[in-house]
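Entry: subunit A
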Amino acid sequence: MKSEMIFSGFGGQGALAIGKFIAQSAMSEGKNVSWLPSYGPEMRGGTANVSVVVSDTEIASPVVSFPHIMVALNQPSLDKFGPSVKANGLIVVNEDLCPNVVKRDGVDYVVAPLNKISKEIGDDKVLNMIAIGIIIEKTNIIKYDTLADHLTSFLKDRNAELLALNLEAIKKGMELAR
Partner candidate 1 sequence: MGNKVLMKGNEAVAEAAIRSGCRLYFAYPITPQSELIEYMAKMMPKVKGTFLQAESEVAAINMVYGAAGMGKRVMTSSSSPGISLKMEGISYLAGARLPAVIINVQRGGPGLGDIQPAQGDYFQATKGGGHGDYRLIVLAPSSVQEFADMASDSFDLADKYRVPVMILSDGLLGQMMEPVEFKEYKTDKEIEELGKQHYDWCIHTNEDGKGHHHNEINSLEIDPNVLERHVLNLEQIYKEIEKNEVKHEEYNINDNNEFVCVAFGTAARIVKSAIDDLNAEGRNIGLIRPITVWPYPYKEIAKTIHGNVKRVFVFELNLGQMVEDVKLAVNGKVPVEFMGKVGGLVFTPEEIKEKIKAYL
Partner candidate 2 sequence: MAIIAKRPDSLREVSFTYCPGCMHGVAHRLIAETVDELGLKNQMTGVAPVGCSVFAYKFFDFDMAQAAHGRAPAVATGMKRARPEMNVFTYQGDGDLAAIGTAEIVHAANRGEHISVFFVNNAIYGMTGGQMAPTTLPGMKTTTSPYGRDANDIGYPVRVCELLNTLEAPYYIERVSLLSVPEIIKAKKAVQKALTYNKEGRGFTFIEFVSTCPTNWGLDPVKSQQWAKENMIPFFKPGVFRDKGTEGGQK
């Protein structure tokens, strides 16, 4: 099994981190992974994005042209990558920054106000964790427990409060996707 993903948004929204957490967790679950970011001036143009591949077999091309899963944290990202998502694929849209969502047939959409929800949880920074929660619920790419363990070992002693917020955001995302 091979899943190809693109996560995209404004620089600072945490799109690249979505990729990193998913790649890290999938690696822990014994999968092959690759994480290929955009870099340079493109980062400032509104679509800081990362291509992630998770696969049971060796990953050949790390360049993703037609993703199975795409997260658009802002409108330029949705416009740029939305049309190339594969049939039966999943698109997660941050409704707060994507005023113009034209849904394609045959693609699964989760459209949610991620900025608003993250503020309700208590920290803007966990916006990307909600998106990961949605992907966990909708697909079997990674398990919640793997990511939770990873975050716990990373944050427990450094920032227990942020850890709790992150875990809450992932669960909120999973709820949204149900």
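How were these picked? Simply put, all candidates are chains of the complex that A comes from, given by their letters.
The rule is simple: a residue touches a chain if its C-beta (ideal position, glycine included) is under 8 Å from a C-beta of that chain, and two chains touch if they have at least 3 such contacts; residues count from 1.
What you are looking at is a predicted structure, and each value in this text was computed from that prediction instead of being measured.
Of 1 or 2, just one candidate touches subunit A in this complex, namely 1.
Against candidate 1, the residues of subunit A that register as touching in their complex are 20, 23-24, 27, 32-37, 39-40, 59-63, 65.
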